[in-house]
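Every protein chain of the complex appears in place save one, which is left out.
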Amino acid sequence: MPTEVVTLRGHIIDSMSLPRVLDEIVDFGATYQVIELSLGKKHDDESIARLEITTDDKVDLDRLLDRLQQHGANAGSVEDAAIAEADVAGAFPPGFYSSTNLETEVRVHGKWLTVDRPEMDCGIVVSGDGARTIPMGEVEKGMSIVMAGLGVRVIPLTSPTDAAGRKAFEFMSSDVSSEKPKALLVDQVAGMMREVKEAGKRILWVAGPAVVHTGAGPDVCALIRAGYVDAFFAGNGVAAHDIESNMFGTSLGVHLDRGSAAEHGHEHHIRAINEVRRCGSFEAAIDAGVITGGIVRHLVDHGADYVFGGSVRDDGPLPDVVTDMLEVQKQVRALIWGKGDDDLIGFCIVVGTMLHGIATGNCLPASVPLVCVDINQATVTKLMDRGSWQSTGIITDVGLFIRGLAERLGPNEVRRASEEADVRRAGSQTRT
Amino acid sequence: MPTEVVTLRGHIIDSMSLPRVLDEIVDFGATYQVIELSLGKKHDDESIARLEITTDDKVDLDRLLDRLQQHGANAGSVEDAAIAEADVAGAFPPGFYSSTNLETEVRVHGKWLTVDRPEMDCGIVVSGDGARTIPMGEVEKGMSIVMAGLGVRVIPLTSPTDAAGRKAFEFMSSDVSSEKPKALLVDQVAGMMREVKEAGKRILWVAGPAVVHTGAGPDVCALIRAGYVDAFFAGNGVAAHDIESNMFGTSLGVHLDRGSAAEHGHEHHIRAINEVRRCGSFEAAIDAGVITGGIVRHLVDHGADYVFGGSVRDDGPLPDVVTDMLEVQKQVRALIWGKGDDDLIGFCIVVGTMLHGIATGNCLPASVPLVCVDINQATVTKLMDRGSWQSTGIITDVGLFIRGLAERLGPNEVRRASEEADVRRAGSQTRT
Amino acid sequence: MPTEVVTLRGHIIDSMSLPRVLDEIVDFGATYQVIELSLGKKHDDESIARLEITTDDKVDLDRLLDRLQQHGANAGSVEDAAIAEADVAGAFPPGFYSSTNLETEVRVHGKWLTVDRPEMDCGIVVSGDGARTIPMGEVEKGMSIVMAGLGVRVIPLTSPTDAAGRKAFEFMSSDVSSEKPKALLVDQVAGMMREVKEAGKRILWVAGPAVVHTGAGPDVCALIRAGYVDAFFAGNGVAAHDIESNMFGTSLGVHLDRGSAAEHGHEHHIRAINEVRRCGSFEAAIDAGVITGGIVRHLVDHGADYVFGGSVRDDGPLPDVVTDMLEVQKQVRALIWGKGDDDLIGFCIVVGTMLHGIATGNCLPASVPLVCVDINQATVTKLMDRGSWQSTGIITDVGLFIRGLAERLGPNEVRRASEEADVRRAGSQTRT
Partner (left out) sequence: MPTEVVTLRGHIIDSMSLPRVLDEIVDFGATYQVIELSLGKKHDDESIARLEITTDDKVDLDRLLDRLQQHGANAGSVEDAAIAEADVAGAFPPGFYSSTNLETEVRVHGKWLTVDRPEMDCGIVVSGDGARTIPMGEVEKGMSIVMAGLGVRVIPLTSPTDAAGRKAFEFMSSDVSSEKPKALLVDQVAGMMREVKEAGKRILWVAGPAVVHTGAGPDVCALIRAGYVDAFFAGNGVAAHDIESNMFGTSLGVHLDRGSAAEHGHEHHIRAINEVRRCGSFEAAIDAGVITGGIVRHLVDHGADYVFGGSVRDDGPLPDVVTDMLEVQKQVRALIWGKGDDDLIGFCIVVGTMLHGIATGNCLPASVPLVCVDINQATVTKLMDRGSWQSTGIITDVGLFIRGLAERLGPNEVRRASEEADVRRAGSQTRT
């Protein structure tokens, strides 16, 4: 009967990969022997499991090996990856290898090539000495596409300590619940951000309009000034309400310094959008003195990278909003991977958005820690379904959470924002 | 002191417009006399209120009249609308009139013109003898844009009986709560759909992927066959999972007839998208035998109008998905207003989607009844913030709700779907 | 045809009582004339409406007057209240007047008596020169119970400024939404608490276990020390987890200073309960050095009034927990009304609990401002269904919200708590 030895390495208990592999085998109806099981004596030690698997026939064995490979259990016998030529543009050949967001290698001419830019639900294209993921829509006729089979292997995540110090990550991989010590979670995320910056890595923020509505706009500005926002991805609504708050002191028509509705307030965002469109771009509106502060202004002034992606519900949209979805995805990938060879972001925080959060998660390699913050459990749960232990959900108030981060990471900047608000308030009272 | 009489007509108590007007006046610090207050003796009778308003100076009076007009309280003194020429393309002149979704009239050369296609957050363009709303992005240089002021008036909604029989609407305008008699709500929505169809009007469905995940795909198909789906707006996900369920019997990798996860199931949707992309279009995929059933197939076969709008989180997307957001909005307006002069949809149902629901609500005139169904209270509340009493939120399970609609509106079609499922299940068991 | 004039006074637009009254009349099929409608020129002015109502027969008129009276529209013709003798203990005579939580008067021997302790869903008992509400279960045979009819009248709430300065209440009566400026809401609730204390009134806290789980226990202690907790109502769980956190540093087994699960942590609460039961009471456990800090300890040390009420889900329960529900309700009423004649609490804050929040709301007169804070919109909505504008819902993180209150109201106390935590943490690290 056909037999094969698979090897599983890394953080295989914590990451649940060993149990999943055993479960798959049993589920499949195959039999197996444990040849080696050496687990690390400490949490961060690497563990190894080697299992000999037997099935009734060779076809079954290949099918099973393909399944196990998804969990990082790689077969001992090796063969080159099957390669097929793309026969149409914009689609893969049937039977293509569908990628995960884990580190992946593909065997070509007897050598294992590391696949560049691991990302879920893509294909892999081989060209020259290299291999990289490619989204379906970018396939060109004639490209060499990797097919599913033994010539691909996946490397399970190793210990989280690789990315940053253990302590900062202690709260990760825990259950999502609103009943956690909250000030502590703020401390831990702040600590993680500090370490990521100290390691010279970039931080990507993905934000929804709740950031502005909950009054956290000035806190995001404080964090930009303090250097904790390198890249920023959001939709038209975030920019529109941010600019509204700068022009009118309101968000969705609600006075941010009083909490009450403004006269004609529901028109504010549309008038704000109109004014910026009249200028033609964020930069032009800043130059014209139309945008005098707020998140957008800070992003531009501090040279942060940003993408504002459109959606079907947008008013306007604002001039810098990208309305074609494929172009948005391209630009998000650029935010993630940066400009140089080793410029991958070190940390991603998603606040108050499901749509843009999932969009980012889709493109993110599993090695980047991801924290999702939302007041709605369903949103956090959906985002967490990516399932890697490097992602964490925090159910809390976005406004108070960001305020807490700003107080910890940029206390001087927060003080400055608060003084400016007092001045603004005084001004607005003389106006009203 | 400057004085003006405003008149308020229609369903002014139920719709809260009178209380809101009084509140605005008091808030503003103006004084007033009730000159006439005649309320209908029955719920459906028209009511009239006439108030004489006095302020300290003329500027204040104009500002207040402008505010009151938003609630349908129109000033007695009339003047022509101020018109400004659009000085740049893609934006309004400052001070433009920002439209509501209520029936609106604009006074030009002493005559009140009815504004075509009332829609929120647009401007109004006058050309020839007509006036119509125009989205900011479609403004061309030189167009005649209506400015805010007394030359515009808004007609409050009259009784809901105008649209369809009172009974069907009885449940409307009630609070959003998950603790309502649910089978009754299904009855009432089914009754409303029946009346709308009997009145020769079209029904627009706006759907999220939960429709497929909760197993309601075959029920939507039954409703298409029974003639209750004239227009359909959704995202890439709905089509992708619908086609996945047709090809693999799964949705997001979960067997719809067993509830358990399929082998390699998480790849199913991407493989489904790939196959359809290889064909080039839904129609081509149907002709090629790649799509043999499901919602997409039904929409094509029954000649329903449909729009699938892209989003930043899409995989693929499928070939018929529109990836430019401005184009999607144009097509949604076409779904709503139809092909002829009097082809406006008679009813809109939003199921399991916030994004596409809000997008639709943005374009919908207030006269079209709207029902939003979602299991998440936050989603329903956000959608309901449009605030007109013609919209209703129902917090319930999308899957069981649509099943209930299908059983009431197309019992024979449901039976047929169930028999087909048995056959399919039998077939899939012999395969597995 | 029978006719009657009803008068409506107070804050009748904002509180929606006028629109509701008009709606009831129209609904009922009666006709009416507006005899007088004088609305305040400013928000805080009293308004008056007088309506002449006509129905087909006298029975209908009485029924309608009874309905209108619930909204504070009192009839001009007066008659003594009908009184019936309680014929069984523990229940009212059929046709009894069911009370609201608004100020109420009952006419006996030609004089209007103010009903003591207004509370919802009770009856009214008359004895000697007085009248007071009485819960169904406390009725004794032979008591004089007030029947529904014209002899009872309800006084609508007057302006909120009566209770405390307008500013503090500005955020009230607004919609419940998670998308509000949050730091501002913290400011406003803190401001309100400060004013209530300055006015010499007491503050009642009603709390759920999330207060402890989210790490806000030390902040509640800081607020007790700062004098902002006069009365406290909670369940067994709050006390159990508070004592657990004092004994073990965990809440539900999770280390509050690290966020990770403790060894055998799920047993901590049961062991904490056991230890206190071994002592016999909170005070004995404090004397024995078993409870050295935390909320319970602070309540006892600072002489706050407290009630811990049992529920069917309790472990233990702790010795001071009242397990009979009727006794709990009696004690909650005592917390609310205090010890003297004019000792009614001035403010009630409900944090992280639906069960105890509703229990309190049931007993609370409408004149007491109530703020409910929870992360779950459904909880807040249910609590807000009491419907008076003096109650406000805030959807936010309980832990971060209370932290914010403590920082604003007792900064020195917060600093002290934080220093103590550092010492404790240092100690626990040497132990572990």
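Here the chain labels run A, B and C in written order, and each chain numbers its own residues starting at 1.
To be clear about the criterion, contacts are C-beta pairs under 8 Å (C-beta built on N, C-alpha and C of every residue); 3 or more make two chains touch, one makes a residue touch a chain.
All values reported here derive from a predicted model rather than from experimental measurement.
Across C:Arg278, C:His302 or C:Arg415, the residue that sits in touch with the chain not pictured is C:Arg278.
The chain not shown here is touched by just one of C:Glu140, C:Glu198 or C:Asp324, and that residue is C:Asp324. When the full complex is taken into account, the listed residue touching the unshown chain is B:Asp397, out of B:Glu4, B:Asp397 or B:Glu413. Of A:Leu18, A:Val229 or A:Ala262, it is A:Leu18 that touches the chain left out of the display. Subunit B meets the missing chain through residues 170-171, 174, 178-186, 188, 209-210, 213-216, 251-252, 254, 256-261, 375-376, 395-397, 399-401, 403-404.
Residues of subunit C that touch the chain left out of view are 63, 66-67, 70, 88, 90-92, 94, 96, 98, 121, 136-137, 235, 263-264, 267, 270-271, 273-275, 277-278, 309-317, 323-326, 328-329, 332, 355-356, 358-359, 362, 376, 378.
What subunit A contributes to its contact with the hidden chain is residues 13-14, 16, 18-19, 22-23, 26-27, 29, 31-32, 34, 37, 39-43, 177-178, 377-378, 381.
The rule we apply is simple: only the chains that are shown with their structure count from here on.
Here the chain-to-chain distance from subunit A to subunit C, counted in touching steps, is 1. Between subunit B and subunit C, two chains of identical sequence, the interface residue sets overlap for the most part, with shared numbers making up over half of the total.
The angle needed to superpose subunit A on subunit B by their Cα atoms is 180 degrees, rounded to the nearest 5.
For this pair, subunit A with subunit C, the centres built from the Cα atoms lie 43 Å apart. Separation between the centroids of subunit A and subunit B, computed from CA atoms only, is 32 Å. With centres defined as mean CA coordinates, subunit C is found 39 Å away from subunit B.
In subunit A, the positions touching at least two other chains are 376.
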